[in-house]
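This report refers to the structure that appears directly beneath it.
Let's turn to chain A:
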Amino acid sequence: MNKTIFFGALATAALAAGIAGASTLDEVKARGKLNCGVNTGVPGFAEPDANGVWQGFDVAVCRAVAAAVLGDPTAVEFVPTTGKTRFTALASGEIDLLARNTTWTFSRDVDLKFEFTGVNYYDGQGFIVNRNLGVSSAKELDGATICIQTGTTTELNLADFFRGNGISYEPVPVETGAEGVQQYTAGACDAYTTDASGLAAQRANFEDPTAHLILPEIISKEPLGPLVRHGDSEWADIARWTLNALIAAEELGVTSVNLAELAAGTDNPEINRLLGSEGDLGGMLGLDSDWAARAIGVAGNYGEIFANTIGEATPIGLARGLNAQWINGGLLYSPPFR
Partner candidate 1 sequence: MAEAAKLQVSDEVAITIHNMNKWYGTFHVLRDIDLTVQRGERIVICGPSGSGKSTLIRCINALEEHQAGSIEVDGTLLSSDLKNIDKIRSEVGMCFQHFNLFPHLTILENLTLAPIWVRKTPKKEAEEVAMHYLEKVKIPDQADKYPGQLSGGQQQRVAIARSLCMKPRIMLFDEPTSALDPEMIKEVLDTMIELAEEGMTMLCVTHEMGFARQVANRVIFMDEGQIVEQNEPEAFFLTPKSDRTKLFLSQILGH
Partner candidate 2 sequence: MTTLADRPVTASTGSFKLSMLLNDSRYRSLTFQFIALIAIIAFMAFVGGNLVRNLTAAGLNISYAFLGEPSGYDINQRLIDYDSQSSHGRAAVVGLLNTLLVAFLACITATIFGVVAGVLRLSNNWIVSKIMAVYVEIFRNVPVLIWILIIFSIMINVAPSPRDFRGDDATASMMFFDTIAVTNRGVYLPKPIWGDGSMIVVAVLLASIVGIFAYRRYSRKQLFDHGKMVPVLWPSIALFFVPVILVQLILGNPITLSYPELKGFNFRGGITILGSLIALWFALAIYTGAFIAENVRAGILAISKGQTEAAGALGLRPNQIMSLVVLPQALRVIIPPLISQYLNITKNSSLAIAVGYMDVTGTLGGITLLQTGRAIETILLLMLFYLTVSLLISFFMNIFNNRMKLQER
């Protein structure tokens, strides 16, 4: 062992201990970049395009936060994480925000010391089967071989569902979505289960999408949302209210088209407060007044982002469903901006 290097490191450690405890916001500002953890690739949610630029629904959250904090939606360092690495990456400070389809559960929130800052997609676990299997309900899958992507809550839900219904199954764990599809299409498993959004996304790319049926049962609640470390409430607030701003913007009718016009001031005091022409909500967050306008300006409001990345017009083709605004019968409900 090289003693000098080691003692040097020891000295550095002693120095570092002194400056520890700077807030995440200050760190991000000092760095000029937001480190955002994303999935290694889920069509529509997070995937690098042919030019290596990350695109997708989860990615949009990162960009919105970057725009709000740093004023530049491209000032994001995307850190691909797997199911295994995501929590350590966040806990160790490698990333500032984890915007990867991560289910908000009690133990993750409390035991693993993370803070979920809201829900950007309400999902649920479903099954896909080949039509010629003649199955129309998940309860008929007694004895079936089922492919599951490991490292998510889906494994636990699946075990609970079959146990609860008193039927048996044989799990086939797969590491990536692509391998699940590979096995499923080759017939190595009868059904493939993951979040319903993922099933729809992947079915769209099958050779013959119509030959496959997504079963009606949704066996779990999967509220997916961005999360941050425990203990830095200021930073958690920024992430939470950036997401809320996107949702509220849709509710209030603020779109990328009319954003500039509305930002100048309107008759609606809530829009004014949101976009910073009235009050100083931004200042309370430690940001400037038009933070939300910048966040919305990146790719529009929640509805626009949804439509452009995973909506019905895209190859993914997801309907709003639970993810509609509460006024339209969905679950999206931003607390008021006041």
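In the analysis below, a residue touches a chain if its C-beta (ideal position, glycine included) is under 8 Å from a C-beta of that chain, and two chains touch if they have at least 3 such contacts; residues count from 1.
Picked so that all candidates are chains of the complex that A comes from, given by their letters.
On a predicted model such as this, the values are computed, not experimentally measured, just so you know.
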Pick from 1 or 2, the complex member that touches chain A: 2
Touching residues on chain A, where the partner in the complex is candidate 2: 1, 3, 6-7, 9-10, 13, 17, 20, 83-84, 87-88, 91-92, 107-108, 111-113, 130, 132-133, 141-145, 150-152, 155-156, 158-160, 162-163, 169-175, 179, 182-183, 186-190, 229-231
